[in-house]
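For this depiction, one protein chain was excluded, whereas all remaining protein chains were kept in their positions.
Moving on to chain A:
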Amino acid sequence: MSNFINLVKLQTRNLLFSSIRHTRSKGKQAAGMGFLAFMVVTLLAVSSFYSITLLNALQGEERQLALYTMALAAFVLLLVFAAYNCGNHLFGSKDYDLLRSMPISKTALVASKLLSFLSLQYFYALFLLLPAILLYGLFTGQSLFYYLGGVGMFLVLPMPAVVLSALFSLVIGYVSSHFKYKNLVSNLLMMIFIVLVFFGSFMIQTLVGSAVDVQEVIRNMQLYLPFFGLMVKGMIEGSLLSYLLGLLCNVLPFVFFVVFFAKRFTSINSRLRGSYREKNYKLAKIKQSSSFNALFMKEVRRYFACGIYVMNTAFGPVIMLGASIFALFSKQSLMAIMNELPPELTAQISVILALGLIFLIVMSCTTNSSISLEGRHLWIIKSLPIRTEEIFAAKIALNLMILIPAAMLSVLLLALLFSLNIAELLLLLLLCAVTAFFTASFGLIVNLNFPRFDWVSETTVVKQSMACMISIFGGMILSGIIAFISIQVIGSMPVLVYLLILNLFFILLGVICLIYLKKAGIAQFKQL
């Protein structure tokens, strides 16, 4: 038992605290903790705001729907967050050989991995679920049983998300292990899974939103989504039976999964850790290319080989394109909505599009972790006859390759939809390019200042590193500030002038970043 507890503690500690602990500088540690605290407070505030909005929109018994909806939203997001990391943690961990060689039972090993992973999900559940539970209780005056039940739901709701994401990771891993470019295949399958999850939740939310009979919706949630439906019912109605049934719906699949997976742990890992081997390989004719091209292609291959890297950074461009294509096909309903909006707002449509583009572009930065991802391979580019500027250029070029085609195509589609004039179109196209360049160069600067090379899993760098958080939240804050200013000045100046100002602003930022990279960035890289 003590082995098991030690295993859980060790793996949980690694997962939860390694992203802050690594930096030696006490100043940076304090800054990191401060930033984390700021992030938690912000996310709690956003989640609370959403819950309050829902609660205010509903009255009387219909308010229950708010709690059901937040629980569903929490479950969907937990599923998506779990899907990103589960595969690596269960099947790709570097400690597999070591742990399997020790006198630790497979059940204990599997259970410890799943429990440690579960502990990470509680971090997300904290700001997804807790505000909703507390605010509903405050708005409707609930009993102690409700609050105790809420604690229980907080603890068990991530379990089915972990099980589902583990199962899906298993399927993805099994399918992709049959292919030479298994990482590319697994990335594609993972993206399909995420899209399906979001599509499914969107459909449910649409059904909920358009439902006439709220009680019917609640009954359907209890019936078809019992793992939270029954628990919420039990909490609100004070029904211990409903609550316990709901609890079992969460816990039992988790336990069954541990037992099932433990029995097949060795065979599953052997299968998934294997690589495709080419039979009868013959050396083909070799083509020479430039050193920049070689570096760029290395970056491209590195990018597509890492699922979490692709998931975290390509979603913005995918959403941009997806939304533009969807909007084009939903032209009629979209135009109907547009006709109901005030004419002052519709006249500024290109500014609104610009704000949306800026937000999605700054959220899709590959460079904020590209230096850290060199990891133990940093010696290669440091020992080769390559100028540091070329290394930076290749990393920035990758980010531009991910962003610019998708952003520009989206602009073209939206320009068609909203009948933008040529000047607006050109300014928006230029905005895509300059914002993308700023995003890429700023991300690189952040990573140079907050590098991380001692990672074991890429997730640590791509999702949990200081550089990633600063870049992403910095981008969110910047786009928030731009949106706020836009709302203040919108209508007081011609649209084209404002779009030009936005372009000039990002050109200026890009130039500042470029100067920094040339003057200080190169020296920083040499010190790494």
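By definition in this document, contacts are C-beta pairs under 8 Å (C-beta built on N, C-alpha and C of every residue); 3 or more make two chains touch, one makes a residue touch a chain; residues count from 1.
Simple rule for what comes next: contacts and distances are computed from a predicted model.
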Complex member absent from the view - protein name from UniProt, among "ABC-2 type transport system ATP-binding protein", "Bifunctional protein PyrR", "Response regulator" or "Phosphoribosylformylglycinamidine synthase subunit PurQ": "ABC-2 type transport system ATP-binding protein"
Hidden partner chain, touching residue among A:N6, A:N293, A:T346 or A:N421: A:N293
Listed residues A:L384, A:I477 or A:V497, member touching the removed chain: A:L384
Option from A:H89, A:K233, A:R302 or A:R452 whose C-beta touches the chain left out: A:R302
On chain A, residues whose C-beta touches the chain left out of the figure: 180, 183, 274-278, 280-281, 283, 285-291, 293-295, 297-298, 301-302, 305-306, 375-377, 379-380, 382-387, 526-527
